[in-house]
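Below are the structure tokens for one structure; questions will follow.
A single protein chain has been omitted; all remaining protein chains appear in their positions.
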Amino acid sequence: MANSSLITNEKITIGIIGMGRIGNVHYKNLLRMPNVEIAYICDIIANDEWPAKYSQAEKIVTDYHIVLNDDRVQAVLLCVPTDLHPQMTMDAAKAGKDIFCEKPVGFDDAEILKALKTVKEAGVKFQVGFNRRFDKNFRRIVDYRNQGNVGEEQILKITSRDPEPPSMDYVRRSGGIFMDMTIHDFDIARFITGEEVDSVFVAGGVMIDPKIGEAGDIDTALTTLFFKNGMIGSIDNSRKAVYGYDQRIELFGSKGMAHADNVLDSTTSYSGADSVSSDKPMLFFLQRYMDAYFTELTSFFEAVQGQHEIECTFEDGIRAIRLAQAAKKSLETGQQVKVQDI
Amino acid sequence: MANSSLITNEKITIGIIGMGRIGNVHYKNLLRMPNVEIAYICDIIANDEWPAKYSQAEKIVTDYHIVLNDDRVQAVLLCVPTDLHPQMTMDAAKAGKDIFCEKPVGFDDAEILKALKTVKEAGVKFQVGFNRRFDKNFRRIVDYRNQGNVGEEQILKITSRDPEPPSMDYVRRSGGIFMDMTIHDFDIARFITGEEVDSVFVAGGVMIDPKIGEAGDIDTALTTLFFKNGMIGSIDNSRKAVYGYDQRIELFGSKGMAHADNVLDSTTSYSGADSVSSDKPMLFFLQRYMDAYFTELTSFFEAVQGQHEIECTFEDGIRAIRLAQAAKKSLETGQQVKVQDI
Amino acid sequence: MANSSLITNEKITIGIIGMGRIGNVHYKNLLRMPNVEIAYICDIIANDEWPAKYSQAEKIVTDYHIVLNDDRVQAVLLCVPTDLHPQMTMDAAKAGKDIFCEKPVGFDDAEILKALKTVKEAGVKFQVGFNRRFDKNFRRIVDYRNQGNVGEEQILKITSRDPEPPSMDYVRRSGGIFMDMTIHDFDIARFITGEEVDSVFVAGGVMIDPKIGEAGDIDTALTTLFFKNGMIGSIDNSRKAVYGYDQRIELFGSKGMAHADNVLDSTTSYSGADSVSSDKPMLFFLQRYMDAYFTELTSFFEAVQGQHEIECTFEDGIRAIRLAQAAKKSLETGQQVKVQDI
Partner (left out) sequence: MANSSLITNEKITIGIIGMGRIGNVHYKNLLRMPNVEIAYICDIIANDEWPAKYSQAEKIVTDYHIVLNDDRVQAVLLCVPTDLHPQMTMDAAKAGKDIFCEKPVGFDDAEILKALKTVKEAGVKFQVGFNRRFDKNFRRIVDYRNQGNVGEEQILKITSRDPEPPSMDYVRRSGGIFMDMTIHDFDIARFITGEEVDSVFVAGGVMIDPKIGEAGDIDTALTTLFFKNGMIGSIDNSRKAVYGYDQRIELFGSKGMAHADNVLDSTTSYSGADSVSSDKPMLFFLQRYMDAYFTELTSFFEAVQGQHEIECTFEDGIRAIRLAQAAKKSLETGQQVKVQDI
């Protein structure tokens, strides 16, 4: 895995395109990477206050073509809305830039495949932003698997619950729970097991907010995974866990079980007259996965510099979408549904 | 729940029929109940050494009719093989004895329903031996639910893994994993949630021992539960967890989650140069549920004495079988299967 | 250690002298030992209701000499007030009975030593009731030490806090916190480490109830132990931990640390909007050490039958008193105080 102490002194010059929530997360982490020069910050709503706000960026622009046209820029971070991912990916690839693209890689299958083709032809590097792969607790499960401690894998269990549902506005644009939320779990299921999923079966419903149902989505789901190697798995999702962001994974096999538990706000407990109480799990992804966001970028830059292969590829991004598509279909049909290939 | 300190001084006179493993468990626990007189121990293989071996029993007999014909006997514990349960239940009911019957209540549906009818007509009390209902950790989940801490129930998760598969001989006679092993989980699912299951979907396979497959059974299963109230659940079973008997339950709802963790051999950990290690979960059911076996009998005797209702009824016993039957059918058909009524 | 399954079928006939709280604990545990015959229960306040109350006892008597004069009685359990221990010990020894005596072995040094001499001369077996030595969690620390996992012992830490102070009446008769409460910790310190304490230093005070101070006692203490082998230790005591009986031990050495944590009422936790809460430690010694009380008697009976040596000797009982005496003197003088030999 990426080890920050291994970063060479060689500079990398980059541009960030899209400065919403996740763009800002990456900007903040980039400040801790002395060898990365932020040549551009690009957002269509950038204004005169941005140079002060993003003082470490050399230039603030509103047109992403300016970023792509600058030869100094080696890599771009695409943090724009999902429907823009394929086009910008193609433009960046044609401009010879290495690409870090937020998840999902797109909404439209044809566009996504076209972008994949362009990336391959251009020979640029492409990493999709499945940050959880870089969580040290989940990596530890993979360590145990790689060291043979799990043995033959038999059961995978993922608990993935958000502390609260997003805005209804977001829900409507999100592509549905499987494409927006479970997609992370689909990717991590492949990452943790190192295996491909053959088919899925979904049980789910609207248990939290009827408005989510009215918008054509569900808020609670239990997805059964049938892997190609015969093992089975389950993912349980809820849009609302009142006790915080619940992110646990368990991999069970012939030689043992590795289990990643939640990360709590502190290790401090209080023993009182009524109970022994601990802090809750970290609030949400910006807290729980802050280090993972840092590490995924570090890994990307190391890959750009040729230190290792891309750790989360375009194909990984598409396979997670295929799983989300199969899950949606299973929910609609009540049947076990085969996962399509890329 | 049964509280042993509430047992009245009034004596109860009983007989145990069947002295296999579970009969012996009950015998041992009965020694700790000063108000229970063991008038009979009955087993077809009893011999001259048994009076010394079971010194607290007044009489050792091989014919269970002797037990039923003794007017002093108020209640019997049926610990014989499953296929004998219905007939003995009917005989005991007709003799006016209250009945504690091991699970499952029978194999043959027609016989079971006939036994149920006889019990109802005779007006005797009948408790089925789903011991896990009396585990204090699982009861604590029900406490949280009853106190309103869970809110509206949304997701139930049960992990139930044995430390090692039974003998192949046992596997062949067991009625299959759902009737033999998961049946406990089906019952506890109803107990923990207080809700009925509408249908089930099963993913499963042979991952531990091909011989189990050759015997027409599976050894690993992931069962999705669709409850009548809309909530969903999952049970994951394995016949072999190398780290011991893995028995965890989690109930998640709109106001919070209650989670019963494993009981370890000790609370002592060791921090060494390589890791921090704790003891494993208690080996198997005789260790983990020893107190529950004691409590279920206490509860039965209290019910016999009229202190409260039977806590695990004949109908509970049948509903668990209906769930096992539906699960088996789901595995065979690959479809979601409706659970039949009694 | 004692393993209940190893008990031979050979009967042991005993008498219990003194039926206060601890006498009743032992009586209840004896009911689970099929090979033990309770020939006598003896208490000066026994009355006509006792035969029904203690139905497993053959005879109820008020004069302990009757017990000692019965040749069938092999062993006696002395559960009378501490000041009676030495005299009864001598009487029982002279009558050739093996003796299980509650802690402490006495209050008066001269009497204690006389009793020790009598026991030695009579050649009877004598076990003192330091029940914590039989707690499976603490035994696990000793396992780690014996297996070499701790290495050279360096630091011992004992936390021992009661859930609530005893009655003022009890406080006045108790002999003071060191003789009544810390004496258990002094014994377990020797048991856990396998080493002798050379001197002690005490910090303590009245923090819970001024009345305890008025009675000439303290309710909170921090005792430093200087062991003969150079290692150091600390015991912290409080008469009132609102969260329950706090009983933890930690042994730290050159190769690692073994740590026995509290035993909670259940393994079930609740994650709610405010915190993640677990059950409190088991209420008090009757809950936490119930199994240990059973095991200490089992061990005693095994020793009586010659299966192994006495696991907690008369000398152990005296050494714990010597530690309590040194602690008291340290509190009074503010100095480090040498622990006297037997």
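First chain written, first letter: the chains are A, B and C, and each begins at residue 1.
Going forward, contacts are C-beta pairs under 8 Å (C-beta built on N, C-alpha and C of every residue); 3 or more make two chains touch, one makes a residue touch a chain.
Bear in mind that the values here come from a model prediction, so they are computed numbers and not experimental data.
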Absent-chain contact - pick from C:31, C:203 or C:290:
C:203
Of C:131, C:238 or C:277, which sits in contact with the chain we cannot see?
C:238
Hidden partner chain, touching residue among B:278, B:313 or B:340:
B:278
If the hidden chain were put back, which residues of subunit A would touch it?
9, 28, 31-32, 34, 52, 55-56, 136-138, 140-141, 144, 149, 255-263, 265-273, 279
When the complex is taken as a whole, what residues of subunit C touch the one chain not shown?
152, 154-155, 157, 159, 161, 201, 203-205, 207-208, 220, 222, 224, 226, 230-234, 236, 238, 240-243, 246, 252, 254-257, 334-336
Quickly run down the residues of subunit B that touch the omitted chain.
241-244, 246, 264, 271-281
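The rule is short, and it goes like this: only the chains that are shown with their structure count from here on.
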Return the distance between the CA-based centres of subunit A and subunit C, expressed in whole Å.
57
Just curious, how far off is subunit C from subunit B if you go by their C-alpha centres, in Å?
38
Distance between the CA centroids of subunit A and subunit B (whole Å) is 43
Numbers and ranges of subunit C residues touching at least 2 other chains
271-273, 279
